[in-house]
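For this depiction, one protein chain was excluded, whereas all remaining protein chains were kept in their positions.
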Amino acid sequence: MSLDRRQFLISTAALAAGLAPFGRLLAASQTLTVGALYVGPHDDYGYNQAHAQAIAKLKGLPGLKVIEQENVPETVAVEKAMEAMIVEDGAALIFVTSFGYFAHAVKLAPKYPKVRFAHCGGLWQAGKDPVNVGSYFGYIDECQYLNGIAAGHATKSKKIGFVAAKPIPQVLRNINAFTMGARSIKPDITTQVIFTGDWSMPVKEAESTNALADQGVDVVTCHVDSPKVLVETAAKRVMYVCGYHADQSVLAPKFYLTGAEWNWETVYKQYVSAAQSGAPFANMTRGGLKDGFVRMSAYTAVTPPAARTAIDATKAEMIAGKFDIFKGPLKDNTGKTVIAAGTTHAQTDIALESMNYLVEGVIGTVGG
Amino acid sequence: MSEALVTLAIGMIAGAVRVGTPYLFVSLGECITEKSGRVNLGLEGILVSGAMCGYAVSYLTQSAWIGVGCAAGVGLMLGLLHGLACSLPRVNDIAFGIALMLLGTGLAFFLGKPYIQPQAPQLPSLALGAWSGDPRWQSALAVNALFPIGIALALLLHWGLRSTALGLALRLVGDHEGTARALAYPVLKVRIAATAIGGAFAGVGGAYLSLCYPGSWSEGLSSGQGIMAVALVIFARWRPLGCLAAALLFGAAGALGPALQSIGVTWGYHLFNAVPYALTLGIMIASSRPRQTLAGTPGELSLTR
Partner (left out) sequence: MRAVLRAALGGLPTLLAVLSALAMFSAFLELHGVPATEALQLMVKGAFGSAFAFANTLQRAAPLMLTALCVVLPARAGLIIIGGEGALALGGLAAGSIAMAAPSLSPTIALPLMALAGALTGGMWIAASGALRQWRGVNETIGSLLLSYVAIALFNHLVEGALRDPASLNKPSTPPLPAGWMIGTLPGLDTHWGFAVGALFCIAAWVFMRWSVPGFALNVVGGNAQAARLVGLPVNALIVGACFAGGAAAGLAGMFEVAAVQGSANASLLSGYGTAGILVAFAARQNPLAVIVCAILVGGIGASGSLLQRRLDLPDAATLVLQGLIFANLLAWEAFNGRIGRWQLQLSAPAEPARV
């Protein structure tokens, strides 16, 4: 009996239907779905954009599917967003890019032990936090130190400025590094700090930049989510500016000295290849210039040549592991000794992640 | 010490103009709208839409003034929408204003995504401080081009409301609808027109934010300026010159926080940043009387009934 056309079609269809789940399984085992959550808009020319750009670089990689969600507030919404990515899209590796997401990731992680949660900026603690949560961060204060060197060479009034969002350890570390970098060139430089109160407040950031300019500050940098307003306002007030988060040189080419940038793609590629090969999940990932987690913006026409030499030299020392920023004796700006003579804190030292002082030379207070 | 005070004073004068200009435009617009007896709380949405539109058009046409014009146009249309919708029976203008705020803000954020990164040409400034050798004065008096236009508009409105037939019609429609109808004034048309024009003003105020100061488009640009303008109008007793004074006062108060930090007063910057709001509330409390409507309140305004 020969197989007539109808029977052939039916049996082929049945065979295909029977094989389909296997096909999906095969495909699933080859495609890793990676999710990314941002606390603000992903094109803010700053913090979120740095993450989004790195995630975008993952999109071209084989065997990888990327899903993103922006503007996720640090409330139960992010737990639901993460869960949605797992349940509805089958995400196996999720990048939660805002500090305030940590508690929520820790809460959700035990429910999905096979999913890896990579959190930016948090402090993972063995024994306390779930093993499928990991935290990563970059020592961008190394770059702020180098920014400080550039500022030290460029400033004529010996007054430099820093517009910051909130006085939290990561921000204070940057302010201190910037100041110390500048004072390593001219020891009597002072840094004026103004806190805007929140991560994204364009009007306050512009006002702060103007207030700094009124004080005679001639080089400025910042730690806010989107430095665009600061860079443009500084240019209008004829102040030099050092960038942060991403490269803003195109916004103020005549005033941009250099900048501290994230290089998240290094970190993300590490996590992705570990997930794809089944390697164990790294719980504490930290790195600086040496590990390629952060980088400096390219020099521009206005970067003083002396600054370039100094920055290159110090950067080489940092990469060789021979340079420590936070070492004793170090006094804060109230006169108290915060690092005793003879003590050195390597960049990886956890003690630095609870910094609560401003070093000598910074005009401003921590509390308030 | 006195040097610090001088810097503070200069900072606040500069802030009064820089931060106050959008408040000036939005409150003048709302003044017109409320004089006709309608409240437009959707100004926040119109402001943000104007900011986005102005920035986008300025970028696309490489001319900031065309951007301002388009922002005014968008404001006009949204104001028209508010006016028309509130002319329908039983539509509460306060509630619809809140709807418009959501809609305007949502549309602006949605359509404005591609314009967060590019740089658009900015509005020019008048270097009124060129006489001074002190860079602080130079910067403080580098008044943006829209500020004198705003002052001119305030004066024009002040004169127009008192001395022209159009102004009288507007005031009558807002004060006593019955009399206006008796005199055959087209009440609805006047109200709709007033709301539309108010929206146009708010659009220009928004364009100032993105084309002048801070001079960039982003989703965090507005910090409640649109809603505050409604408070300012009440504070100014519905007088255009009062709106000018209120806008300047508010702008100076807004500059207080950063200016204080720059001279070394670093405690409680959150509280100093709230000074404009506390100040407005304080003055409203001090100058209001219960059971007696504020002098100058348009009779038909639902906000004060």
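Each chain carries a letter (A and B) given by its place in the written order, and its residues are counted from 1.
The working rule: a contact is a pair of C-beta atoms (placed from the backbone, for glycine too) under 8 Å apart; a residue touches a chain by one contact, two chains touch by 3 or more.
Here the structure is a predicted model, which is why all the values come from computation and not from measurement.
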{"item": "Sole contact to the chain not displayed, among B:Ala99, B:Ile151, B:Leu168 or B:Ala245", "value": "B:Ala99"}
{"item": "Of A:Val76, A:Val250, A:Ala279 or A:Ala298, the one touching the omitted chain in the full complex", "value": "A:Val76"}
{"item": "Contacting the left-out chain in the complete assembly, out of A:Phe99, A:Tyr268, A:Phe323 or A:Tyr357", "value": "A:Phe99"}
{"item": "Residues in chain B touching the chain absent from view", "value": "41, 45, 85, 88-92, 94-96, 98-110, 113, 224, 227, 230-231, 234, 268, 270-271, 273-274, 277-278, 280-281, 284-285, 288-294, 303-304"}
{"item": "Touch list for chain A against the chain that is not drawn", "value": "41, 67-77, 80-81, 83-85, 87-89, 99-100, 103, 121, 123, 166-170, 197-198, 353-354, 356, 367-368"}
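Following the convention adopted for this analysis, only the chains that are shown with their structure count from here on.
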{"item": "Averaged-CA centre spacing for the pair chain B and chain A, given as whole angstrom", "value": "37"}
{"item": "Chain B-facing residues of chain A, complex", "value": "40-41, 43-45, 192-197, 200-208, 210-215, 226, 228-229, 232-233, 236-238, 250-251, 363-365, 368"}
{"item": "Residues of chain B defined as touching chain A within the complex", "value": "7, 10-11, 14-15, 18-19, 109, 113, 116-117, 119, 135-136, 139-140, 209, 213-216, 218-221, 223, 254-255, 257-259, 261-264, 266-270, 273"}
